[in-house]
Every structure is written in structure tokens, then in C-alpha cells.
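Apart from one protein chain that is not included, each protein chain of the complex appears where it belongs.
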Amino acid sequence: MSSAFGTLFRISTFGESHGQAIGLIIDGCPPGLALNESDIQPLLDRRRPGQSALTTGRKEGDRVTILSGVENGRTLGTPIALVVYNADQRPGDYGEMAALFRPSHADFTYHAKYGIRAASGGGRASARETIASVAAGAVAEKILRACYGVEIVAWVAAVGDIDCPPPDMATISRELVDATDVRCPDQTSAAAMRAVIGAAKEEKDSVGGIIACVVRGVAAGWGEPVYDKLEAKLAQAMLAIPASKGFEIGSGFAGSRLRGSQHNDPFINKNGRIGTATNYSGGVQGGISNGEMVYFRVAFKPTATIGREQRTVDAAGNEAILAAKGRHDPCVAPRAVPIVEALTALTLVDLAMRQEARRAFFMAIPE
Amino acid sequence: MSSAFGTLFRISTFGESHGQAIGLIIDGCPPGLALNESDIQPLLDRRRPGQSALTTGRKEGDRVTILSGVENGRTLGTPIALVVYNADQRPGDYGEMAALFRPSHADFTYHAKYGIRAASGGGRASARETIASVAAGAVAEKILRACYGVEIVAWVAAVGDIDCPPPDMATISRELVDATDVRCPDQTSAAAMRAVIGAAKEEKDSVGGIIACVVRGVAAGWGEPVYDKLEAKLAQAMLAIPASKGFEIGSGFAGSRLRGSQHNDPFINKNGRIGTATNYSGGVQGGISNGEMVYFRVAFKPTATIGREQRTVDAAGNEAILAAKGRHDPCVAPRAVPIVEALTALTLVDLAMRQEARRAFFMAIPE
Amino acid sequence: MSSAFGTLFRISTFGESHGQAIGLIIDGCPPGLALNESDIQPLLDRRRPGQSALTTGRKEGDRVTILSGVENGRTLGTPIALVVYNADQRPGDYGEMAALFRPSHADFTYHAKYGIRAASGGGRASARETIASVAAGAVAEKILRACYGVEIVAWVAAVGDIDCPPPDMATISRELVDATDVRCPDQTSAAAMRAVIGAAKEEKDSVGGIIACVVRGVAAGWGEPVYDKLEAKLAQAMLAIPASKGFEIGSGFAGSRLRGSQHNDPFINKNGRIGTATNYSGGVQGGISNGEMVYFRVAFKPTATIGREQRTVDAAGNEAILAAKGRHDPCVAPRAVPIVEALTALTLVDLAMRQEARRAFFMAIPE
Partner (left out) sequence: MSSAFGTLFRISTFGESHGQAIGLIIDGCPPGLALNESDIQPLLDRRRPGQSALTTGRKEGDRVTILSGVENGRTLGTPIALVVYNADQRPGDYGEMAALFRPSHADFTYHAKYGIRAASGGGRASARETIASVAAGAVAEKILRACYGVEIVAWVAAVGDIDCPPPDMATISRELVDATDVRCPDQTSAAAMRAVIGAAKEEKDSVGGIIACVVRGVAAGWGEPVYDKLEAKLAQAMLAIPASKGFEIGSGFAGSRLRGSQHNDPFINKNGRIGTATNYSGGVQGGISNGEMVYFRVAFKPTATIGREQRTVDAAGNEAILAAKGRHDPCVAPRAVPIVEALTALTLVDLAMRQEARRAFFMAIPE
């Protein structure tokens, strides 16, 4: 039981990269929600490769279909199955690589774990698997927006050595982010990042990056201490994204350099609501949202599959040289933006439901 | 269902900081394991406050008792209940703070979430809650050591601006770590860290830090893609520790600055075993251990409770000044070392069991 | 993970029959509920052996202690640990039996499953384990009563060949049930049952029985199709009780003899509420409560441990004769009444919470 996430809004996903389909079931979506494919497709399109010169040339053209759980445009409260059939299989592309373990890819570990692995395309370890999370995230996000006015916006905060200066978190929007193909809201940084990615691509190499994400509209009280704290489940979700290597919330690693007197967020009265004057906490305290903006960052390694020659071995342990063919993004960060947003939505909707379940009851208990 | 962790080796914990007891149940421990209180007590002692001038003056003197699941020094395979009764309650110490929300502590968020909170001592949000994880981790670690020879060693890698140079991960030991009271294996760094902590304490302030951890002996194949990847479950576990704000595995955030050609770990033949020449991956690829050392880091913010005066509000939103009394560590990092190790053990033993469950079956299937 | 039950109101239990303690954690109890030991103790007393000549002579004198999750008589929303220390250990009583597998008891199967078992008293397979369910059930029942006015009443419907005529389900009460020591609300049947049990006891034998249970006040909408239907989770809970061998809801096995035209429950308008004219369904349709009384029955086999000589074998397979010593009820039914009620409450409170979680959301979704 490894391809499932969530307790009350629970998704279960399936699909190999080069198989017939990628899909998922959402078990626990509330009934009565207006939903159809057009709520989901735009987010898949944002995730899709081939959107610009920065991303792989593959045209996935993935179309989502709702197989169940929705009738006349309303959710029934029953399991919602979403499926994306694979229209653009090119198994041959990976032929040579099948015999050799691609360095820093999951070929070897799947082999070691399962004793068998998909012959081509990375199977479940491919970035194509994230289609399922993105599709589910679209539904989660719709609920969060409808019920709470939640807004989730992620952007590329760094590529290689280029850092984007912190934007205004209160106003940053997906429109602003999508204004550049690198999905960095600062035009100057975006240009520099584009150059870094282009240089890596030119040299048959790749480069890493950092995604930042802000969530506005999270109510105070989401997060389930002690093991399902908001930041703990977010961290799990983010580290489940292919190529991610780190997560930090609020002040993160930099905060560990500070003094408490600098780092503590004073509580203040914000027009009748209790809020904080600063937000080093990143919107969570003790694992529970405090009503401020939730803010976090995710580190992505450089794409493992590169065109350069690399040392590796085959399953028998014979050493060899591998130069990957095929179409791969020289930097995963731009396309990871909607994936980070989707997994954020999945994490939050589940914690929101768990808290509403509690509230429904403690409000019902007579004094 | 928030105080539980694990699928096959599942713990469920309880206890408020100033309540009668802290404890837990382990459901799923294999039968036949030699186990008694002396396997657990030393790790609790390592976690205990009052070990040096760097930590709080409280003497918790916590003694663990096994209430079930063990007979004649062997586990029965039935639930193991462990309890630590609270010998050193001082509820009065926190009297003044009860009315005011301590900045960057969980007072406000518990109030917002539950509508009620423990009147003193932080309740479940206190660091005392980690007693349960540490006790359970001792059992998990014993299994990992007995069955796989796994060794888990964490250390203080940074305090404020002082960084410990990377130690030799192949040989670093708990003995070396515990040689200094800051639990930094480098004597020079340890002295500098002690000075930083001492200065913060002197000024009624606190300071953050970073814990690093290495795990030797992890077999290839642990981790359950896609949502229960090894690094995803580790990240969840680490972000569930009080005061943690970040997690990174292998190259982490620094790795996002690199090129793929620098970062990829070439596979090589290591005397008949397939291994990697470098370990930027931190022992995991595609969410599954690859047989190399697992390496990660966790960021901790400065202790929220400080003696200095701070702005805050009460539950009615009235602004006030709070100067915390009581005994608190000026830096949580030294005492967080055994907590990080324990949660690492809990994460790994569960993933190991899930993989062994799979192996037991695929080995049983006839060709 | 086998000693846990529930999704949102989740219990995790521990304790061997002759060990130090029996106990449990409730994770997910709503905050703000008035609760103390006196809410729980009376139900444990009802379950306790030694209440009459019909039950074993052991005086367990079990006292429950709340270790966490409650402060000043109110639940905090955090895990509630309940423990009953074992005051009346008599491990010696079972000495002879330890070497031989008691027929139709769990000695052999525990041995086969775990490779080790508690040396005396049945370990987890003892009826003492039900203390945990009964204690947890007391909390569950308090919530159901406070929030919905739910009333759960079980009674002994049969002992051996003696059947109790169906009582008035709308008015049957625990007071009426407890008016006789066999817990049969019909005085004539009770007398006959007492004679049957007495005769079995006299002959060092035992006899089985059937418990019936009615639940009033269940709202329409509880039960989670398709695998966690109300009757499915009830069936699981009932078959988890030691010695139970069958479960039927509404018309049950007898209903399978009927025609649809006899068995269908016509919907009618009951003063503005939609109800049914008859209740062959037992209060559930399609796995979901329909607002009518929930009614079911549970079959219990004759107590396995009897004083008569029986054939059996030891662990080496050597055949032998065993005549059990010790104190055992000749009929489990009277004491199973509060156990059935408790597991009913645990099943219902969890399903109620799951439904409230759904309602909280679909009511929040704007049109």
C-alpha cells in the first residue's frame, strides 16, 4: 500500500510511464461539488512537457476522463476515477538504456526492490506518474477554494546559482508566475535562469532548482499532531515528488542560524483576529496552521537523465558507458510548479477535512 | 488519528507534558525479540534534560516500564505498551504563561484547533512528548541492528553560525558524538558551539541548530513509492519533531545548485555488489534505498520559549508583554540527536518490514 | 497492526490476561467532552466476572485510570490512555494447562502464529482483553448519547435451547436487562436459562448463547459503502469478540427464507420523517442507516474451557487428557452483554464521525 495518500480525502494512483494509462481514484470527495474535466485539464496542461524550448520536446497531449463519481456535473460522494490514456508511447526511445542502470535514476533500486521492472520509460519512477497527483490536486484545490478561498501559488525561486528575489507573497499569482516560461515571477531572474538552463541543455547536461510556494487562506487549526503535523505531511508530499531532495517551511535552514528573539513571531491583534507580526514560522506552530500564510520551499536535483556519457553498470555488474537518448527537461523546476501546488492542495484538503470532522463533533457536544 | 506512525510496525502515543504519564503502544513488533527495559532506558537518558549546563535544569528522571507484549524477556508479537510516569511535575512554573500565548509556541494553535488546551506545560506540544518516540525507537533500532546490522548515528552539524566540518560517515559513532556535551564530533566546533549557546543563555535568548544523521547497513530496496518513499517518510518523521523546520537528503538544497554531470552518482561494481562511486543521492533513488549510506540533515529553529520580554496577546486578543519563566534549553540541537535517531529507526523498521512482506511473497511464487 | 479499530475514533489496545495491565489509547476523541473515570468504571463492573453464581468466582476488581487526554474533567482532543492494572494475578492456576493445547481455545493457533505465547492465562486470547473494548466503548457511548441521544441495549436472547421471546425494542432498557443475573429481560426465560447454565456447571460443562442488541437514535446516513458498510463494520466488531461465531442483522438468516414481498420494508411518512412500516432491514439499507432502530444478533459458542476431561495434544504432538482447572463462566452470554454494547458504540461513533466529516464539507460547498 504505497501509492495512496490521505486519510479522509484519499487518493490511490496507478500507471507506468509507457503503459496504457495513468490514473487514480479519489475516495472521500464530498458530494455536491460541481466538477467536470475542464476543472482538471488546464492543470494537466500546465504540467505537460513540450510547453517551451526549456522542456522536453515530447507532446504528451494528455486528456483526462472522469470514469465515475460524477453525474450531471456534480460529485456523488462516491469514488471518482480519473484516467489519462497514453497517446504518445515511444518505448523504442529507451531501448539501449533498458540494459544499463541510469545513474541517479530509479532503475537499479526498482530492480533491487521488485526483482522486475518496466522495460522502458521508468515505469512508476517516471515524472509521468505525477499526472495522477496533478489531476487529483485539481479537485482538492477546487474544494479548498470553494470552501475557504484558499489560493496556492508556487514559483521557481532558484535555478542553479540564480535566485529569484522574494516576491510579495500577498499578491503573487499564477498569472504572474506563468508570464515567463521558467515560471519565475521576476523578469530579470527569469532571463538569467533561462540562460543557465539553455547552457546546460547545450552541453547535454542538466541543472537543479528550488520551488517556493505560498498558500493564502488557510484557516487556523489544520494539522494533526504529533505525526501528521501540517509541515510533516507537506514534507512527505514534497519528498514524494520525483527529483526532490529537500523541504523547508518558514525560515527553514536559514532560521537555524538565528536567535529566538529574532525568530519568534510576536502575536498581535489584527483587527480582531489574532495574528503574528512576522512569519518566520511559515504559517504553522506546533504542527498546526495559525491563520497566517503557509510558506515553504522544495529543492530539486538536476535531472538525472543527461545526454553526456556516464559510467554505470548493467544488472550483472559489468561496467559500461551510457549516453542517454530521448527527450528530457534540462531542468525540472518549471514543470514542477504545478506538481508542488497539486500536492499542497492534496495535503491541505485532507487536513482541513480531518479538522472539520473534529469541529463538527465538538460543536455538537452539549455543555 | 494523529498520534500514530507506521504501517506494519505501528506506534500510537499518548501523554501531556505535565500529565500523569507519557507512553505508547507498539503494534506489530515481531515475536521472539529479546527485550527488556534496559534496552530502552539508556536512550531515554540520552534524551533527558539536565544532562549538562547546556540543557534545562529540570531533572525528569524518567523510568520506562513495559506493561505488555513481553514475557520472560521475549516479545510475544502482541502489542507492547511502554509507559513513563511523570515524576517531576511542576505545573506552577508555567502559571503566568497560561493566560498568554507564547510567541512561536503552539499555545495559540492548540487553542484554535481544539477549543481547549492543557493548562500548563505545553501539553502534547511539549518536547516531553518525544519520550514516546525515543522509547519506541529503541525497540525499532534493536530489530534493525539484530536483523541487518543497521547503525544510526546523528550529530549536531551546526549551532547558529558554527558549522561542524563533515565527519567520516563510515566511522562516526555515538561514542564520538557523546564525547562533547553539544554532541558535535569535532572538538573545535564543539567548543565554538558551546560558546554560542552559552552567550544565548546568558542573554536570556536561544539559538537554532542543524542535526545531521547517517545510517549504515540499510539494504537496497526499502521505501514504498510513490507516496511512502523512504525520503518522504523520513521527511514526515523529522518534521514531526518539535521545532524542526527543514529536511534535506543527500545533496539537499545545495544539490539544486549543481549540474547533473556533477550530481549523478555513477554505478560501479563494489566487489560484486552494485554500488555508487559518490553519494549525492544520500542512499536513495526513486524513493528506494540503494544500499549506500542514507544521509540527511534536519534544521531546528531557536527554542521558542525565552526569558526575554516579548510582545504577545491573550485569548481575548489583548496585547501584553511576556517574559517566560521556567527551565528551557537555549538550544534544542544537542538533545534532539537521540530523537532524530529514534524517528529514523521507526521509519526504517516499518519500510523494512513492508519490503520483507513483499519479498516473502515473491519468493514464494512458483516460476 | 491488529489491535486497532476505527478510522476517526481509533482505539489501539494492549495487555495480556495475566500481565501487568490491560489498556488502550483512544486517538480522535473530540475535545471538550466531560469525562472522568466514573463514566467508565460502571461498564467495567458490568463486564466483571464474579457478579453472580453464574459467572466465574474470580474477583477482578478492575479499576480504570485515565492517564492522558483529559484535564479538569474535559477531554483535550489529544490521545486518551486508559489503563487497568491487574490486581488479581493467579498465574499458578493455569500451570498444568500451559503444556497442553486446550481444545477450541487459542493456545495452538497463537503458538502456530507467533512461535511463542504467553505462558499462562490465554494472553491476548483471554476474555480479559475485552476490558479494553468496554472501557473505550464507555467513552464512545457517552459521545453518541450526548450528540444524538443514542441508546444501545443488548440482552441474552438465548441460552442453549431456551429462547427469550422478542421484547419491545422501543422500550427495553439496561435496567430491565440487569434485573436478572442472566441478563434476559423475560423473567420466565431467565429462570429457564439459569437452570440450563446451572446444569452445565454442575456437570463441569458449558453452554452457548445468543445476544440480541437494539440501537435507538441512530441518524440516517451512517455507514460507508462499500466495504465499511454499517453492518460490515458491526459484523467485524462482533466477530472480534472472543467466542462469537455468528452475526445477523434485521431478519438475518431467517430472512433468507422469505419472499421479497414479505421482507421489503415499505417507506411511509412518519409525521414528516421518512421511515419504514416494518424493519426487516434492521435499520440499514445498502450499508447505511435509515433512521430506524438498528437490530442485530450475535451467536456465542459454549465456553471452551471446561472441567471435563478432554482429548488433546502437547506442542510435540503427543496425545494427552486435559481436565481444565481454574474459574470459568459456564456460559459467556450474560457477561458478553456489555461487551456487545461497547463494540456497538465503538463501531457507531466512528461511522458517525465519518459522516459528520462529509456533512461538514458538503454543507460548506457553495451552490
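Just so it is clear, A, B and C label the chains in written order, and each chain counts residues from 1 on its own.
By our rule, a residue touches a chain if its C-beta (ideal position, glycine included) is under 8 Å from a C-beta of that chain, and two chains touch if they have at least 3 such contacts.
Because the structure is a prediction, the values reported are computed rather than measured.
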Which visible chains touch the chain that is not shown? A, B, C
Given C:38, C:171 or C:269, the correct residue touching the omitted chain is C:269
Touching the absent chain in the whole complex: find that residue among C:18, C:46, C:124 or C:216. C:124
Out of C:21, C:177, C:192 or C:235, the sole contact with the unshown chain comes from C:235
List the chain B residues touching the unshown chain? 7-8, 30-33, 77, 143, 146-147, 353-354, 356-362, 364-366
Had the left-out chain been drawn, it would touch chain A at residues 1-4, 6-8, 10, 12-16, 19-23, 25, 27-28, 31-32, 65-69, 71-72, 74-81, 83, 113-119, 123-124
Residues on chain C facing the left-out chain by the touch rule are 1-5, 7, 13, 101, 103-106, 108-110, 112-115, 124-125, 129, 158, 160-161, 200, 205-210, 220-229, 231-240, 242, 244-253, 255-269, 272-274, 276-277, 280-282, 284-291, 299-306, 308, 310-313, 317-319, 354-355, 358, 362
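Throughout what follows, only the chains that are shown with their structure count from here on.
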Suppose each chain is reduced to the average of its Cα coordinates; what separation in Å results between chain A and chain B? 25
Geometric centre distance via CA averages, chain C-chain B, whole Å: 39
Residues touching two or more other chains, restricted to chain A: which are they? 7, 354, 358, 362
